[in-house]
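Take a look at the structure below.
With one protein chain withheld, the remaining protein chains of the complex are depicted in position.
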Amino acid sequence: MSDFQSTIDDVTQSEYKWGFVSDFDEDTVPKGLSEDIIRLISKKKEEPEWLLEWRLEAFKHFQTMVEPEWANVHYEKPNLQEIKYYSAPMSKKTLESLDELDPEMKSMYDRLGISIEEQKRLANVAIDFVVDSVSVQTTFKEELSKLGVIFSSFSEAVKDHPELVKKYLGSVVPPRDNYYAALNSAVFTDGSFCFIPKGVRCPMELSTYFRINAAGTGQFERTLIVAEDDAYVSYLEGCTAPQRDENQLHAAVVEIVAMKNAEVKYSTVQNWYPGNPETGKGGVFNFVTKRGICKGDNSKISWTQVETGSAVTWKYPSVILLGDNSLGEFYSVAVTTNFQQADTGTKMIHIGKNTKSRIVSKGISAGKSQNSYRGLVQVKRNAKNAYNFSQCDSLLIGDRCGAHTFPYIESNNPSAQIEHEATTSKIGEEMLFYCQQRGMDLETATALIINGFVKEVMEKLPMEFAVEAKKLLSITLEGSVG
Amino acid sequence: MIKIENLQASVDGKEILRGINLEVKAGEVHAIMGPNGSGKSTLASVLAGKEDYEVTGGSVNFDGKDLLDLEPEDRSREGVFLAFQYPIAIPGVSIANFIKTAVNEKRKYHGMEDVKATDFLKMIKEKMSLLEIDNKFLGRSLNEGFSGGEKKRNEILQMAMLEPKLSILDETDSGLDIDALKIVANGVNKLKSDKNASIVITHYQRLLDHIVPDFVHVLLDGKIVKSGDKNLALELEEKGYDWIKEEQKALA
Partner (left out) sequence: MNVETAFDLKDKLLEDFKKFDEQLNGQSTSVFHGKRKSASEEFKLLSFPTKKHEEWKYTNIKAITEKNFDQNTSDLLLDSLSNSLNEKIDLAAYLPEGLDADVLVFINGEWSSSHSNVSHADGITVKSLAVAIAEDTDLINEHFGKYAKYNDNTFAAMNSSFAKDGLFLHVAKSQAIAKPILCLYLNDTSKGNQLSINRNLILVDENAQVQIIEGHYNLNDDNFSLTNNLTEVLVGKNAKIDHYKLQLENDKAYQYNFCQFVQQQSSTVHTNTVTLSGELVRNDLHFLLEGEHCDSFLNGIYLSDGTQLFDNHSLVDHAVPNCMSDEFYKGIMGGSSKGVFNGKILVREDAQKTNAFQSNKNVLVSDNASINTKPQLEIFADDVRCTHGATTGQMDDEALFYMQARGIGKETARKILLRSFIGEVMERMNSKPIVDYVNELIEAKIETL
C-alpha cells in the first residue's frame, strides 16, 4: 500500500485556500472581557437597556462557570482576556447597494468564491454577510419583506423588531445553558435574525456568510430563526477565517423555534481555518451551541452540517421535540485532517407523543486528527411511540488518526423504539481493487468511495450548497482522495 | 492476445500457482476447470494485479506488453476485465456513476475526451436492453443489497461498457439459478467477437453448456495438468477430478 500511503501523506499538504487577510479599516474595542467591555459593545450597537441587562445577567452567571472538559478534545484553553470582543469593518455610511461595498471587501468575497456580483445573480438565495462582529450587507431584504419575512442582521432586528427578539432570544438556549453559550450571551455582537410569519413558505434560501477577518478577535454571533405556524424556511450558513498563528475563538449560538406544522432546515458548511497543517499551530476554536425546539405539533427541524474546518470543534446541533408528531433530523459529515479535533453530534430530546428523530453521521478522519461522534437520544416518560434511528459511520484514512463514537441512549417509555448502528472501518482494499480493476487510479477510486460514503448527507443540502460542499470536501482531503 | 509462461504465485508465503502455461488468441474462449483450492481464482486475481498475491516467477505477455509490470488500473485500461466472483458493495455509489467514471478513466488513458453524458446514457441503455436489465438498475448503489443474479448481471454490464479485449469470468455461474445463468451466458455470447477473447473459470460444467469453450483446461494444485476441447468438460462432469489425479500420480 505504499502508493496509497503517499497519497494519504499528500493530504497534509493540502492548503487552506481561504487564509488571506483582507486589509480594510477595522473599528475595534480594546481586548479583554469585563462588564465595561460589554457596556461598550452594547453602546456601540445602540442597544436598548433591556438587552444590556440581559447581557450583564449572562456575564454574571458566566463568571461562576468553568470551561467544560468532558469532550474528547485537547487544546490550550483560550485566554479570554486576550480577545477583542468587537471588531467591525469601518464603513462610512449605510450601503444602498452591493456596488457601494469597499473594493477590498468586494475582492475578499471574490476570493472566498462567493463573489457578490455572482450572488446578485443567484435569484434564489438571500445572503447576510457578517464580517467579524457585524453584518455588512443583507441582500433581497425588500423582496422578502413583501411576504412578511424578516431577514436582517441581528442588530437591525433589535432596532426594528425588539418585541420579537425579546420574546425569543434565549428561549431555546438560555444564557446559562453552558459556558460558551453564557459567554456568547454576554458579548455577542451580531448575527442573523429571521422570522417567517404564519403560513408563509419562504421562496428563497436564506443564507449567512460568516468571516473572521481582524486579528485577535473572537466571533460571537447569534442567530435566531422563528417559523410560525405552517411556515417553512431553508437556511444556510457558511464560514471562513484567515490563516493566523494564534487560535481564534468562535462561540456562536443558534436558536430555532418551529411552531405548529412549521419546518426549518438549517444547513451549515463550516470551513474555519483548521490551523497549520504541519505544526497544528493556530486555527479556530469552534465552540458552538445550536438548538432548535419543535414547539408545535407536526413541526420539523432538520440540521445538516458539513464540517471541514476549525482546529477544535465542539458542537451538537440539537432538537427538543416538544410538539406531538414532531420530527428532528441531523445529517452530518465531519472531516478532520492533520491536527484537527472534532467532537460533534446531536441531541434529540423526545418529549411529545409520536415524535421521531433521525441521525446520520459520517465521520472521516485522516492525518493525525481525532474525530468523535457524541450523541444523545433521550425519550422522556410521556413520549409515547417515540422513534429514533441513528446511523454513525466512521472512515479512517491513514493509521495515525482516531475515530470515536459516544452514543447515549436513554429510554423511559416502553413504546419508544430506538435503533443505533455504528461502523468504523477504513476504505477497504477490496473496494479499491474493484475500482482499480475497472481502470480507476487510487485517487479517483478513493474519491468515488468517499463521495458514496457521504452521499446520504450531501443529498440533504440545498443544490447550490451541495456543489460547494462537495468541492470543499475534495479540497480538504486533496491528495488523499483527489 | 495473452501468453502466460511458467507463472508462479504465492500468498502469505504459500505457493499456489506452480507454473501456469496458457496462450489465448483473439476470438477464443478458454475454460479453466478444477476442484476447490486448485488455484483458479488465484490465477484470475494475479492476472488482474491483486496485491495480496506475490508473483514469484514466470511472465505474462498481453498484446506485446508485460502485464505483470502494470498497475491494476492500467491492466484494466489496456483491456483486461475481471468479472469478480464476489463483487464488493460500495455504498452510496450508483452504478451509472461508477461505470461512467470507469469508462472515462479508460478514455483518458487512451487520449480520448470524456464521453458525453447523453452518449453515455444512450450506450448504457443499449447494453442494458441487450442484457435484459431494468433501467432502474442504474440509480442503485453498486452491489448494495443485490441478489446473486443482480451482482453477476452488473458485472456483465460493466464488461459490455468497457469493451475489454480479454474477459476473465471468475465463477460467474456461482449463486445463479438456471434462468439467471442463461441471461448472463447470453450476454457474454452476444459480446463475443473475433477481436476479443474470454477465460471462463468454473467449477461446474453447466455454464459451458451455454458459453461453449474452444479449449478446456484442468487446473490441479496450481498447474494445468490436462487440456482438451469441450468434451473434456463433459468428461469431468461425469467422472469428477479423481481420475485426473490418478493419472497424474501415475505419471509421477
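When the chains are written out, they are named A and B in that same order, and each has its own residue count from 1.
Rule of thumb we're sticking to: contacts are C-beta pairs under 8 Å (C-beta built on N, C-alpha and C of every residue); 3 or more make two chains touch, one makes a residue touch a chain.
In this text, all values refer to a predicted model and were calculated from it rather than measured experimentally.
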What shown chains come into contact with the chain that's not displayed?
A
Of A:171, A:411, A:451 or A:474, the one touching the omitted chain in the full complex:
A:411
Contact footprint on chain A, counting only the chain that is left out:
70, 381, 394, 396-426
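The rule we apply is simple: only the chains that are shown with their structure count from here on.
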Whole-Å gap between the CA centroids of chain A and chain B:
49
Touching chain B in the complex, chain A uses residues 1, 428-431, 433-442, 444, 448-449, 451-456
Please give the residue numbers of chain B that touch chain A in the complex, ascending.
48-51, 71-73, 75-77, 81-82, 84, 87-88, 90-93, 97-99, 101-102, 105-106, 109, 141-142, 158, 162
